[in-house]
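Shown next, in structure tokens, is the structure this report addresses.
All protein chains but one are shown in place.
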């Protein structure tokens, strides 16, 4: 038994669903999940589909046939993932440990269908945490001056380890353009506010100053513009006048952990599609 | 231009989606919404689909053809609704006015695609509210002794007005079996707790006594067993030790209004399917 | 039996609570609610207290004695409210009816301890709604040119009716400075976003464009700077890629109603204190 996940977007027209589903039906595939969305403003069609094949199936052949008989006809951007391959994820951290602990605990608990070949940091602080969980830790200092050089070292490491995507688990550094270019829509950041409110530095301080009654966190794909990439997930917590900045930071930790974890899961499970700086998330 | 909504459930097998979507494709229908769900435990397939026809389309023909070429083949329970017909809704009330005000305000604001030919009550208290909103109000007393007779009067009224479904907006009476039988999965009740906790009378008193930190409300279809029918929607609100029973009742009003309104909307928009005393809600 | 509510803020120092509570104890008052907050950054003390007097009590005397023996000593800004006087509230509307319906329904249900002597609007659209609920409706057109003149007419009406505070129930007009000056921290607005995100016009359109996964609403006191006044209450709703702008507007209606209603209630129940463009809300 093998399972595939198909992600599509293409210009909207009638007949796409009928053709795609017939394609798999004719090949004895059993579609057990299908979700679609039409952006009517831009007339774009999006689809996510999961299909099981009970017989021995050659994924490569399926892909080739799909391209020739369906994808080209409808000018699709598309991807077929087999469930036999786990994505490979790198984690970038600085000094805050709560998101790292959360990710590694979920990983050890078997909650994340992923492998984590390495953790990269601009500081040494969290090396022991990595060691406790048995993950290689690379300390690559990255100041304003050495950022590009550091990026090169990072990129080599990531390529050597065949990394599929990167998670910035409160990585307090600007990500270099070269890295963003190499991992388009494949770097997930957690920002500690409900974007677009309080983009940039010290969002909890700004939230406190403005006197908001809710704080939030946002996981998003990283683009060149700071904190302006496609949003994957957001959540909030209620606060009151009685909470100090320190309280906000503490309350925010739980938000950050959960919102980042959800973002990572959606990405791993191929539930996200990026279009026009927005995400379609097929939950 | 005309639009139809199709609801299906049937034994799960492969090919259903392909056949259904091809059916509409061949008739120049443009499917712009499709959602499906497979209950793998019971191997049942559920689907909701919206389709637009740009040409003049005869819905009756579509229905006949669908039955013959698709529905019978897959042993489907199915329904096709045209958007040209608004469902007709009756509201039952007793003395509490908050849910009634909420429903009528939404109705007047154009939020509910429905017509409301009548309000039925076992009390006279809310007659003036009905009058202010211009809806006919029928006072049908219903005590334990006269319940069956009252049911007969109610049923006649409902049939005379071609009522499609009934909303119990805090109707503090047991609904007679004859009415439930005549409106299977078509009577929506609001219960003021997160069922199955605190079924039956005085849930806020019980919640206070137990010292819970959240209260809830549940909208559900009415079945013969009290507060045990298929749940359509639930929501909750946080409370603390400092809230009295009166506070819970007040806080609960907002919950009841919203949870009932959502239940009504899902029903009107044909988003609910009932199976095995549970609802599939295609949101 | 009479009940008073005391609100205080003053420079923080030790002994305030002891002195205030002793003051009421000595006058046979039974304090059954007390809440306080210290802004440690600015060393300001805030307190809200409710006290019952079983004997016939002269509130005027209590106030005078409190001023002389406690308030002056600690340089307090303070207010004592008797529960014998209901605040008088004016509602301003334009064309949207959902918040107006919600407020009037709560009013009729006895949920708001307030009197509503008048509704003011720059349009005639909602006159019938006011009529149905039996509230006088004043149509005062207000264009950019006539705004100041309209403000004069509004102010006269408000003063003639002894209005204590104003609710802008989706009033789509800039409030003139003269009105803001006359009702400092006494004009409550509902803004349809989680401020500070999406201040200004068309927040749902901006939220859609940015691709956020939550939308919000904010009730706040009106100050001269648009959408920048002290926040009283906020809440949010989850959305997804599949929601159109129209969906956001519909979902937002429920948020707006609830967040505005909570803001109004906190204000009526004397639970809010404004300081440094923030609110202390003693819930």
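A few points about this structure:
We just call them A, B and C in the order they show up, numbering each chain from 1.
Keep this in mind: a contact is a pair of C-beta atoms (placed from the backbone, for glycine too) under 8 Å apart; a residue touches a chain by one contact, two chains touch by 3 or more.
Fair warning: this is a prediction, and the values are worked out from it, not measured in the lab.
Of the candidate positions A:63, A:98, A:152 or A:209, contact with the unshown chain belongs to A:98.
Only one of B:20, B:47, B:169 or B:195 touches the absent chain when the whole complex is considered: B:195.
Residue-wise, the contact with the chain that is not shown comes from B:231, picked out of B:71, B:151 or B:231. Although one chain is not displayed, its contacts with chain A can still be listed: residues 97-98, 101-102, 105-106, 108-109, 111, 129, 132-133, 250, 253-254, 258, 261. In the full complex, the hidden chain is touched by chain B at residues 37, 40, 194-198, 210-214, 216, 230-236, 240-242, 244, 277-281, 283.
Listed by residue number, the positions of chain C touching the unshown chain are 14-15, 17-18, 21-22, 24-25, 28-36, 38, 40.
The rule we apply is simple: only the chains that are shown with their structure count from here on.
Residues touching across the chain A and chain C pair largely coincide in numbering: over half of the numbers involved belong to both copies. If you average the Cα atoms of chain B and of chain C, the two centres end up 36 Å apart. Not a single residue position of chain C touches two or more of the other chains.
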